[in-house]
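Excluded from the complex is one protein chain; the other protein chains are retained at their positions.
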Amino acid sequence: MASVDLNCDCGEGFGSYRIGDDAAMLEIVTSVNVACGFHAGDPEIMAKIFAAASARGIAIGAHPGFADLWGFGRRRMPCTAGEIERLVAYQIGAASALATYAGARLGHVKIHGSLGNMAAEDDVIAQPIARAIKAVDQGLVLLVPAATKLETAGLAQGLTLAREIFADRGYMDSGLLVERSCPGAVLQDAEEAANRALAMVLEGAIVTTTGKRLKTRIDSVCVHGDSPNAVAMARVVRARLEQAGIALAPFRPI
Amino acid sequence: MASVDLNCDCGEGFGSYRIGDDAAMLEIVTSVNVACGFHAGDPEIMAKIFAAASARGIAIGAHPGFADLWGFGRRRMPCTAGEIERLVAYQIGAASALATYAGARLGHVKIHGSLGNMAAEDDVIAQPIARAIKAVDQGLVLLVPAATKLETAGLAQGLTLAREIFADRGYMDSGLLVERSCPGAVLQDAEEAANRALAMVLEGAIVTTTGKRLKTRIDSVCVHGDSPNAVAMARVVRARLEQAGIALAPFRPI
Amino acid sequence: MASVDLNCDCGEGFGSYRIGDDAAMLEIVTSVNVACGFHAGDPEIMAKIFAAASARGIAIGAHPGFADLWGFGRRRMPCTAGEIERLVAYQIGAASALATYAGARLGHVKIHGSLGNMAAEDDVIAQPIARAIKAVDQGLVLLVPAATKLETAGLAQGLTLAREIFADRGYMDSGLLVERSCPGAVLQDAEEAANRALAMVLEGAIVTTTGKRLKTRIDSVCVHGDSPNAVAMARVVRARLEQAGIALAPFRPI
Partner (left out) sequence: MASVDLNCDCGEGFGSYRIGDDAAMLEIVTSVNVACGFHAGDPEIMAKIFAAASARGIAIGAHPGFADLWGFGRRRMPCTAGEIERLVAYQIGAASALATYAGARLGHVKIHGSLGNMAAEDDVIAQPIARAIKAVDQGLVLLVPAATKLETAGLAQGLTLAREIFADRGYMDSGLLVERSCPGAVLQDAEEAANRALAMVLEGAIVTTTGKRLKTRIDSVCVHGDSPNAVAMARVVRARLEQAGIALAPFRPI
């Protein structure tokens, strides 16, 4: 493994609100997924992050989610397949235009929160997402949780994929994430998260809570930006990968 | 004058709400301006209108407005020039993606409501609008109220312009519209509106409430879709233009 | 049966949007349930309906729903019991203040859309609703679908109840409504709806799609205001009840 990408969600504020320390995270990661105004984000913060990330050589992506600002996109909303297609298409378009406005170029799409979790688990949600991206811009990379239904759906549409693992989330033997409400859902210890992330990248496998290995290609490691110790953990994960001789670089040419 | 365009605003519903009879208006006009989700509109209705309009050979455009659903974009909101650039860029991007998704191609931009009125009157508002369009997609036509500051701003940015006059709105001698709260703001009589629109197109001039003529190129006649007798008036305007031997056709190739 | 109440939902517009013909419905019904700004409604329309209804001797109630304007409160949203308590409390308070402002007095609460359907089916949803009303104002009448979990929950909290049947909705043998997506969900024929409503009131029973009778007290008949033939159907239902010698009057003193 010559290099791997390090991605995080960014621009999750709204108006006067902020979540996470975007400026600090931009010093650490190589790709960012930017909220598009439905579960978080607004035109101001989007343009600002696109410009700042691009100036640092960081790859930029759209991070569409449910139209649910109050729930921060973390509630599972009833939606038809058609509605999913159109809410994804809308948000990609808005992000793409603001990236262009900011002198940058949108390169990928990652799905946020509950919509992302539902897409990982269920073809009926995953397929309209892949269809929407294909319809709007086939050149966009779809950044998917490795070894999930969304990967399958992306492949079926012929999209270019990047596969990510999460540095700080527990995995079930199914390859899906442990629910946030369950024990072991989130790794609090930065060293433990960094060591596990390194192991997954070196082995080319998801490591589950029972120690099982699920072989998969891994293009990117996701670190979170919105927990209290997010910045510190991201730094440790990056340092551990670099110490092991793995270069950090965007998963796509920017 | 071989031909003129007939445009109306469309897709001004939201969720379960509807304003105007979009289906009827699509039988009459040659261009539509589609609300983009800020003052009205949502991904569902946008995609639906784009598909239906495109199938009929109607030119489609984005109709950005203030982020003010409650006020329907008709309240003058405090905004910096930068904020205007980014809210216009965002909405154009969303509309463009949904047009592409619907198998169509976004061709123009028209500014809605108070933002449009402010842009007609004031360079400080008009210029960021023109800059945003240039930054996002120089190929888009800017549909402007003829003989206004927005026309000037569009020219200064080198944008392709289309100039419209309003069939049912009274004009002051300055070339600006009579305020909605004033007498003579809206022509209620379809025959009167149709005759005046025809006169303006034939003379190449805005006809003001005092009878003054303001010479201008006219590429399009705007009919409204959201008043009680909107559909009937639009039919009369179209018929009058056709009877005078003026062909109705989109102001740009689609 | 000396008298029965006739209720409908009202004030379901938002900003420039309108649904249904409120003015016409106020000529027909004896109670109205007014949207509170979450799934529909805003301070302007609430105050206007409260004043107009009160001036006609019509009983006024709050009609809380999910915070989902886009979905008009008709999507089932994930919610904890505590969140339900607080969204109901908030909306009752807002409605009560605007009723007082309008010179009227809020007398009852009816639950809207999906939240209402969920409460009819499920104690876990019904109980927090009843608790919220008790906590905020025990004097409010809870208008419930007859023979449902919400009736049970209201009784358990010692609330004063009014029980309604729907003039135009099909009933399953369980006493629950036929889902809107199923055949027989909505009676389109005004005569049929009126005859069935009269039969239910006279027999003191819900009449199901199989002809089964479910005995229940009936204090109110609900007519809808938001379908194309809503006003016509409401008039027929009212006339049929009056022809049978049943007086129409609010279910509570106003």
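We just call them A, B and C in the order they show up, numbering each chain from 1.
Keep in mind that, in the parts below, a residue touches a chain if its C-beta (ideal position, glycine included) is under 8 Å from a C-beta of that chain, and two chains touch if they have at least 3 such contacts.
Remember, predicted model here, so these are calculated numbers, not experimental data.
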Pick out which of A:Asp42, A:Glu83 or A:Glu151 touches the chain that's been left out of the picture. A:Asp42
For the chain left off this view, which of C:Ala47, C:Ile60 or C:Val207 is in contact with it? C:Ala47
Using the touch definition from the top, which of B:Arg18, B:Arg76 or B:Lys212 touches the missing chain? B:Arg76
Tell me which residue among C:Leu6, C:Val136 or C:Val223 touches the hidden chain in the full complex. C:Val136
Residue ranges of subunit A at the interface with the undisplayed chain: 13-19, 42, 69-72, 74
Would you write out the residues of subunit C that touch the absent chain, in ascending order? 37, 43-44, 46-47, 82-83, 85-87, 89-98, 100-101, 132, 135-137
To test your reading of the contact rule: which positions on subunit B touch the chain that is missing from view? 67, 70-71, 75-78
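Everything that follows uses one rule, which is that only the chains that are shown with their structure count from here on.
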Which chain's centre, taken as the mean of its Cα atoms, is farthest from the centre of subunit A? C
With chain centres taken as the means of their Cα atoms, state the distance from subunit B to subunit C in Å. 41
Hey, what residues on subunit C touch two or more of the other chains? 70-71
